[in-house]
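Below you'll find the structure I mean.
As you look at this complex, bear in mind that one protein chain is not there, while each of the others sits in place.
Residue numbering begins at 1 within each chain, and the chains themselves are lettered A, B and C in the order written.
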Amino acid sequence: MPIISSAELQIQSNNEFFPSNTNVKSNPFFKVLFLFLCFLLIDSPLSFAAEDLSESWFNPNRLNMLIFLILFFAVIIYFIQRAKKGKSLFIRRIAGLDAIEEAVGRATEMGRPVLFVPGIEDVNQIQTVAAMIILGNVAKMVADYDTPLFVPICRPFVVPVAEERVKEGYAAAGRPDAYNRDNVRYISDEQFAYAAGVQGIMLRDRPMANLMFGSFFAESLMLAETGFLTGAIQVAGTANIHQLPFFVVACDYTIIGEELFATSAYLSKEPKLLGSLKGSDLAKAIIIGILALGAILETLGITQFTRWFFIE
Amino acid sequence: MRREIPIAICFLVGISFILEYFIPHEDVLSIFETIRQWAIIVIAFAYVLGIANLVRINSHVIQRKGRDWPYKIILVVSLFFMITVGIIFDIFGIRLGGIGEGTIFGWVYFHAQYPLQATMFSLLAFFIASAAFRAFRIRTFQASLLAVTAILVMIGRVPVGESLWADFPDFIEWIMNVPQLAGKRAIMIGAALGAISTALKVLTGLERTYLGGE
Amino acid sequence: MGTAELIWNGVAAFLVMSIYSFLYKDNPFYKFAEHLVVGVSAGYFAMILYYNAFLPKLINPLRAGQYWYIIPGILGLLMWARFSQKWQWLSRPTLGFVIGSGAGVAIPLYLQNYVIRQVHATMLPIGFTSWPLITNVLIIIMVFCALAYFFFSKQHKGAFGAAATFGIWTLMVGFGAGFGMTVMGRVALLAERVVFLRDYFAQLWGALF
Partner (left out) sequence: MRKILEKLESLDRRIIFIFIGLSIAIPLLFPVYTDFSVTAPVEGFYDAIEELSPGSKVLVSCDYDPGSMPELFPMNVAVFHHLFSRGHKIIVMQLWATGTLLAERAMNEVLQEFPDKRYGEDYVNLGFKEGREVVMVSMGTSIPKTFPTDAQGTKLEEIPLMQGVTNFDDITILMNISGGLPGTKEWVLQVQSRYGVKLGSGCTAVSAPEFYPYVQSGQLVGLLGGMKGAAEYEKLVQRPGTAQRGMDAQSVSHIVVFLFILIGNIAYFSVKGKKKRLKVSR
């Protein structure tokens, strides 16, 4: 069953700000970039003098950060508003979504459980929040079939959030009765005790689909290898760069870095939130522009531009 | 109201932490230090939920005599044993109570928990080998890039690599400092933008799924 | 070494072997060790939080008359509303507080360290006259292409697709390097365990004969 319904409608091939057929003047991408670059060619006012700031109310050395932060926020909010107004935004389909669907589909087909591991960090870590958003949708997919969805948890604070998400997912699929509270299990705060507990579930409950999303550390390979041993289809996603190699090696599909957040934006209840992906794309486009310009200016020995990006 | 107040709190706390980043005033810093401490306290309270969840689920299994129930008894007993010797003994002033070296808690830590933990961790030495054996096949171009770099770095890092080719360590440094660094930077930049926009949506209440249904 | 120490180390050695028995297959020894480590570590963390968070950060300040610490106390207690079906919505303000503080702290730091700082470090002088300059060109191209891979607004087709493909190659080389770098650390962990077992059996041998 599809996990994306309304969001899918937004996907039409209308290009927003990329220069395929648009004229340069009316394109917001070029406008913003142009203004921004003009502004940055002024010499940076940041002095980084070692003065005592313990009595002042603004850190002047972080002026650049403030500007970048406001700009980025504005871009994100602008695109979300645009999406809300019903402007269609083109977002390519993220392959990771198909992988999740396929894994869950196979498990439900065979009547085997689904395992969702939301990482080992607390709910104040953004990756865990993203994992929780994905979890709700996985619950929705599983609800129609009488296969259990196991959610082992490492931090107590994640338990209530996960319980709510799973319950909600089941309710959204019209199967609130199928929700089993005992399947959202707190295991241990200790990394390897947690890994041992999850391995236990893999070995004895034999889930057919292992979905691992969130912030992982050394336990990543332990889980992925044990999952492989039990023959499960594994889809993993994390923004923790140091663990990506292990997921890439041992899982069937790996969602890398930003794709994790993109996947969660896709799966959010509000399809309009996909607008944030557009915002983040615009930011990346600007960053590429800045990098190119910065490298050229640096080569010519002009450093005032680069200095805008210096942080004490 | 049941949603608006939490979202308002989330927004206010979040925005003030962002502002704090720009304010170097020492009074502000000390206020925020206190608030950070609060988060630790709140998390400590939530731990009771975790213990309750653990005990509830495992005692269900024990009651129903479900699969592996004798092991669940071990789990629950060891949990309460640690709490008893660590906190209850200490409160009632019983000898060897409390935590630290020379207490029952300390012994169990050093002779059960630590070895168990370290051994679990060391399983990775085996897993990394079996994963390498299985995955590093020259199947596609991408897979080969992955495999070849992994093998080169692996061999170049150990003394034997250096005896094969004197410049091996320099070559490894180059891999780490050029392609590895570039790839990592791109992931970092992208992931940070994604994380910030997700965080912003959460703060502004645009993304509120974490609060659960009504 | 005393008998007590020998016995305690024996317990540790037994647990180590129990975990390794998993490498052959799942068995009662491993199950025992697994459940023991979960139980003991859950109790361990309860203690750590009690002694390092609850006592010094809540009880002691309250005793010292810093009554504003009642706020986190209340926020914490609200979490316990989760025990009741009817009142569990009361836990949401706490959730809002924790998530809000996490997000608020993360936003400027992520922007500073993962975006701006990385951008600054990548703005390198380029050229084709010396090896370091060529290396800089390579770094910049690789960062560009890997970033292109993360574009969601455009299908990976044509020239853009080629850039994204080169980007994924860069990522793969990076992942391979990360994997290769890690083997050593993992081997070190096993080496430490081997040394522990070796020392224990040497002691046991010495004590018995």
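Operating definition for what follows: contacts are C-beta pairs under 8 Å (C-beta built on N, C-alpha and C of every residue); 3 or more make two chains touch, one makes a residue touch a chain.
Keep in mind the model is a prediction, meaning the values are calculated, not measured.
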Checked against the full complex, the residue among B:Ala112, B:Ala147 or B:Leu211 that touches the missing chain is B:Ala147
Can you list, in ascending order, the subunit C residues touching the missing chain? 23-24, 48, 52-53, 56-57, 109, 112-113, 117-118, 121, 168, 172, 177-178, 181-185, 187-192, 194-195, 198
Contacts from subunit A to the absent chain lie at residues 50, 54, 95, 191-192, 217-218, 229, 241-242, 248-249, 252-254, 311-312
Spell out the interface residues on subunit B facing the chain that's missing from view. 26, 29-30, 33, 36-37, 40, 101, 114, 117-118, 121, 125-126, 128-130, 132-140, 142-143, 146-147, 151, 154-155, 157-163, 166, 169, 173, 176-177, 180-181, 184-185
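Here is the rule we go by: only the chains that are shown with their structure count from here on.
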Taking the mean of the C-alpha atoms as each chain's centre, how many Å separate subunit A from subunit B? 17
Within subunit C, the set of residues that touch 2 or more other chains is 22, 31, 33-35, 37-38, 40-42, 44-45, 79, 82, 95, 98-99, 101, 103, 106-108, 111, 115, 119, 122, 143, 147, 150, 171-172, 175-176, 178-179, 182
Where subunit B touches two or more other chains at once, the residues are 18, 21-22, 39, 43, 46-51, 54, 68, 113, 116-117, 120-121, 123-124, 128, 132, 146, 150, 184, 187-191, 193, 195-196, 199-200, 202, 210-212
In the complex with subunit C, residue positions of subunit A that touch it: 15-18, 64-65, 68-69, 72, 89-92, 94, 122-126, 129, 157, 160-161, 187-190, 192-193, 196-197, 199-200, 203-204, 241-242, 244-246, 248-249, 256-259, 262, 277-278, 280-281, 284-285, 287-288, 290-292, 294-299, 305-306, 309-311
Footprint of subunit A on subunit B - complex, ascending: 18, 21-26, 28, 39, 43, 46-51, 53-54, 56-57, 60, 67-68, 113, 116-117, 120-121, 123-124, 127-128, 130-132, 134-136, 146, 150, 184, 187-191, 193-202, 204, 206-207, 209-213
Within the complex, which stretch of subunit A touches subunit B? 53-59, 62, 65-66, 69, 72-73, 76-77, 80, 122-124, 126-127, 129-130, 132-133, 136, 153, 155-157, 159-161, 163-165, 167-168, 171, 182, 184-187, 189-190, 192-193, 195-196, 204, 218, 221-222, 224-225, 228, 239, 241, 244-246, 248-250, 256-258, 260-262, 264-265, 268-270, 273, 276-277, 279-280, 283-284, 287
